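One protein chain omitted, others in place.
The first chain written gets the first letter, and so on, giving A and B; residue counts start at 1 in each chain.
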Amino acid sequence: MEENKVQNEHVHTPGYGIYFFVWLALITLTALTATVSGVNFGKLSITVALIIAAVKSYLVLTEFMHLKFEMRAFRIFVLVAILFFTILIVLLFSDYSFY
Amino acid sequence: MSSNSVAVGKEGNLPSYLIDEGKRKGILAWILSTDHKRIGILYMIALLSFFAVGVTLGFLIRLELLTPQGTIVNPQAYNEFFTLHGVIMIFIVVVPAIPSIFGNFFLPIMLGAKDVAFPRLNLLTWYLYVIGSIMILLSIVLPGGAADTGWTFYIPYSVRTGTNMIFTLTAVFVLGFSSILTGVNFLTTIHRLRAPGMGWFKMPLFAWSLYATGWIQVLATPIVGITLLLVIIERVFGVGLFDPTLGGDPILFQHMFWMYSHPAVYIIIVPAMGVISEIIPVFSRRTIFGYKFIAFSSIGIAVFGSLVWAHHMFAVGMSNNAEFVFSLLTFLVAIPSAIKVFNWTATLYKGSIELEPPMLYALAFIFLFSIGGLTGIIQGALNVDIYLTDTYFIVGHIHYVVFGGTGIGIFAALHYWLPKMFGRMYNKKVAKVAFWIIFVGFNILYFPFLILGWLGMPRRSYHYLPRFQIYHVIATVGSWILVLGLIIMFFNLLKSIRSGKVITDKNVWGGESLEWHTQTPPIAENFVDIPVVNDAPYEYKQNDEEILEKEEVL
Partner (left out) sequence: MSAENHAVVHVHRDDIATKMGMWLFLFSELLLFGGLFLMYSVYRYTHQHDFHIAAEGMNIFLGTANTIILLTSSLTMALAITAMQKGKKILSLSLQIITFLFGLAFLINKFFEWSAEFREGNYPGSPILTAKPAGQVLYYGLYYTMVGLHGVHVIVGMTVIAFMIRFTIKGIITKDNYVKLEAAGLYWHLVDIIWIFLFPLFYLIT
């Protein structure tokens, strides 16, 4: 069971502080996205909203979900899943954005 | 055999996994077991039972099609027949078969592990499978009757029809969940439970095929899950997403449906290809040609296979750009499959071929799958597909790749691994006779489909023009021959389990992967000591030469 202990210990000593900072960033970004929605960016609005949402998700994934500290394989997995979804949406729109 | 390359302990007199050793006995020791080998057998029993139902439906469909008008059933029943045939054969037979029977039984052993990563989750997948399958059977007898939409459940009909759609769709959802969890289990098993020394490129190719399949199971299945869930929601709540009168888009349904159902055909075929990659080297006594190419081509098929779904929709009214893109990608997806066929053939070249029953099925696979694959490429051409889509050409293609591919692959796996699973050998002569009957019947049944489609006969059609009848009669006779062959084959195999010649030899075929280095049948823990792996799994010629050298010296 020795190996399990080594597997489970994070390289860093866990602290509470970093989580509060992440949370603060998330709340700020939420306020930002709500404010920005009042501004008329036209076609760009949805892009801006999605970018902010992506940044928030990135923070949750890397910090709250510890992706930063897990094996590289996990990070590759997440990229594979995101890539798969991206392929689906891009190819789907090959049908819908041309009439 | 390369006895130096793998160090295993002596199993001695430890009982096989078939003996009840724990506190439970009898049937409870099986249906509550978390032993991957027992779960594999549970899957085998359930699956082959449902296969029999699916075959019966096919048999009845062929009887109906003997005459251009009604023969034995009314049109409504006919629609339910081909729907059930599709649902059972696809979701209940070919999608789960090789992973859940042979993957469950042999993946841990091939990797040198004692079980899969999540044994209890494994048992759960079997329960989900059985529940989903029984629900499909129940849908026949419950008020409303079985679904009549075809296994593709296209809207708006699936929203409007009065048959048991909610029940059927829920069953398919449950079956999909079973598939997803199997994928999770196998992916984790392959990542975490390989024996010491077994790097990724020392794994047997069957493990590689299950790895690629696992990814498709996890990523693609949820898409059809939500799509079918939405049809249920539409029927119950009328949200409008799949109701054209409220703005719903039927083409969007088809996109979503095929986003899973195309990758699903790779869940169906890739494990079968893995089985063939195991069998060909053993019965040619040669290392597989291009191990890395075959390994990567499995991943390649999984990736490319996700990009081609709309080739099922060329005639429904998509944009020109989509049609062009998907046609191009469809041609590309043939490449990784072709790589495998070339590599298998290259392995056979100058090999020492042994035409044992598993090898006969493996060779038939290559032939039949190639026909199926080539007809697939024909359909990928837009201008040709306009005429061929929704005709019997497609039905012929489907059966050549799925039945001639995975079906034959299942039979190959049975003939290869059953002796190891039960420690009994079947009658090889009978097995070979059954093989030839199946092979002949198969082609007499399905080749006319390609001709019928070419001549314009639509699929799923109860009535047809009289000029098509001769082909239908030939095909139906073919179906009788095929069913006869199947009966003989299964009878032979089942009989062997009870009263076949007992085998104590660990390695009846001379294979190199780890399952051939452990007891026949395996002990509950698979190995006394976890093996340490030094060699790649297919080093036949070298090892045979080593043995010959040793014998010369002696």
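Criterion: a contact is a pair of C-beta atoms (placed from the backbone, for glycine too) under 8 Å apart; a residue touches a chain by one contact, two chains touch by 3 or more.
Everything numeric in this text was worked out from a predicted model, so none of it was measured.
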Chain not shown: contacting residue from B:Ile61, B:Met110, B:Leu128 or B:Leu219: B:Leu219
Touching the absent chain when the full complex is considered, from B:Ile19, B:Leu355 or B:Ile470: B:Ile19
Touch list for chain B against the chain that is not drawn: 14-15, 17, 19-24, 29, 33-36, 114-119, 121, 180-181, 183-185, 187-188, 191-193, 218-223, 225-227, 230, 233, 237-241, 246-249, 252, 255-256, 259, 523-525
Residues of chain A in contact with the chain not shown: 1, 4-5, 7-8, 14-16, 19-20, 22-23, 26-27, 30, 33-34, 37-41, 45-46, 49-50, 52-53, 56-57, 60-61, 63-66, 70-71, 73-74, 77-78, 81, 84-85, 88-89, 92-93, 96-97
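The rule is simple: only the chains that are shown with their structure count from here on.
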Residue ranges of chain A in contact with chain B within the complex: 73, 80-81, 84, 87-88, 91-92, 94-96, 98-99
Residues of chain B defined as touching chain A within the complex: 191, 215, 219, 223, 251, 255, 259, 306-307, 309-310, 318-322, 325-326
